[in-house]
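Incomplete set of chains, arranged as in the complex.
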């Protein structure tokens, strides 16, 4: 299949869409991004790269980072991760807080904020150390020392993130954080502020398409079973409250962020990342979603 | 791959499990089933059958019927189905009623009871006619005239189903039923009381593994896109409140029923059905779940 | 205090209000009422009547009936009533269904619909008998044979009350109805369709201002402790989701209905009823509320 040709075809189609979504406005640094940015990048299990648009430009990966901190936590604790975090979709965002109370501080899954805070807590043994470990892991799997924290974005989140402070303290009140909330939040704000390009991102995620082994950095990141399971969690919980819609329209495990990025996996074949800053009401990239939908339609590839 | 050998290996292992779950007790007819019944049946896209255990014995498919009435509704209304039913997982069962109120009578997905009632309403144009259409469809796709309604079970559900009456009336209060609640409920109770064997069931579902075309009855049941999407809805909503757990452990689109049956799909390869009457607290067959988990482990097949 | 003068002063003021609220539109028979109807009637413990406006005209008391069926249930079961119904305010209407599930079919209080259905169930031992008992009780305490059921309104409720059918069946599913839902609903629709005048209503409720004894019909309706307690339940649960607002603005135990009526009690002194068909968003009579607020302001009487 000629992926480059398909990407260019999608690029043309998507560029003509009139609804580009709306920029995330609660983080000043994100609200200033050029809304016309658009990129797709593919990395295949046999090591080929394809891309269109602004695929070498760094953007803020935001919640996509939750996928990689989960990976780190599984490396350390394997199945034990699930003693402190569930693996079920959360239903509406609306229910998240009440669910947390109802289920005694066990967040429904690692991709809602409360769950990601618990995951971050698991990998935090000293704030500086955890920040270093996370960014070094991202550099290794993308094989790019240029991947970095955007400290302005991290500060921005710290200054506006009252809801995340609330969540961290609520989880702590149920004894489901080992560290103090402020420390976990510091690591959390930084991981969300990682900046990397679509090309970096598709390379970084390739282990998820390849039974856990990254040919790109020549290392087994997760075991085959662990990998299959991370993909399962992504498919059932990775797209905020549009899980079913993404499975229905795109049909791949994927994880999105409010920076406008989405990464998705075709097991055995490739990882694909898209970036377009405008969001739909669910918080997913409007054009990114459209691009992925066209991709699985044109290639007739999906897990279903 | 030698499926027969794998099924026999699973059979032996599962028979040694001490936790067999608990029989559904709210329907008297189901509470009397022999808890030691156990069956697996596979039907492949190239037309082969494999089975172990009580695979030719009929059981009550219960909620698995929701998969087939959804299929009928999509045949008739295609995308328009989603104007009256959502496609997102429902979170906890606990939230189902409040969700229905909050979202103005649009059930979250076609596999929760409220959603299935709306789907049943769509295919009901006369109670007798609808009942006939449903059972004839099941006989056609399983190519077995012996598939039938268990009227005792249907009556049993009618007499104890106050909660379903509540749901139907609540949906009706939001004008999301065309028929009167009693008519929709009558069809609904009957579809849940369909009895067929594991062999029938794996054959009946084969179109979902084969882009919508059933080689078994030589007919296109759904189009390829429609099929992919039904599988997506199954994976994100088919297993009550254990969606994530099933994706994590088994990794296939699947639909279960409180009769102890589960049907699952490996796209491009096969459909598999299991039956063991004991249920876990989520309402899914305890041994059926275990059998499917072993199956995807031994065959290393899953959509992830 | 010259109550007649105060009523006339209130009448003039209220007539000048521009916001008259909106007629209940879900029951056709109620939607056709003249929105300019307005009445106040007072009955004092020493037997005097005062009134202004359309105080002799019959209107549909709707949920005010819940106050009287609760009285009947307490006559029969005293404290045991509270084994099947709670006595706490329900918070938002929004929570009513989920609360019912969460608390296993025990409605929060006798004045939400679910609770009133349970109360109605308690006094139902044969549909016809219960209907007769209820209307005869209303005739006795208002000493007026002219108090009657409006069968058109009762039918109207039956035909549109899918939500009440849902509630009754949900309560039944938790075994908190002895009778079948259809029977309870029939009595319930009729009690809500009782029509009587403001004068009738203030006389009927006088026992609540007089330690349970009605001088008007010369009978002890409830004991002193029971009476005090019904007033308490009224104050904490009688005004839909505007409990606090009514206590704050009016400061009396009161019960309202979507027919635009409200009855309120000044213990030791009088009962007062108002009627103005236009409702505010909480379902309480807009002008009725205003009239009662002025009444307790001018008379400087309130329980606080």
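Which chain is which? They are A, B and C, in the order written, and residues in each are numbered from 1.
Simple rule for what comes next: a residue touches a chain if its C-beta (ideal position, glycine included) is under 8 Å from a C-beta of that chain, and two chains touch if they have at least 3 such contacts.
Just so it is clear, the structure is predicted and the values come from calculations on it, not from any experiment.
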item: Homo-oligomer size of the whole complex, from 3 visible chains; value: 4
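Here is the rule we use: only the chains that are shown with their structure count from here on.
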item: Copy pair chain B, chain C: interface residue numbering same or different (half cut); value: same
item: Cα-centroid distance, chain B relative to chain C, in whole angstrom; value: 47
item: Residues of chain C whose C-beta touches two or more other chains; value: none
item: Partner chain B, residues of chain C touching it in the complex; value: 94-95, 97-98, 101-102, 162-163, 165-170, 172-173, 181
item: Complex contacts: residues of chain B adjacent to chain A; value: 86-92, 94-95, 99, 102, 108-109, 227-229, 231-233, 235-237, 241-245, 247-248, 251, 253, 267, 297, 300, 302-304
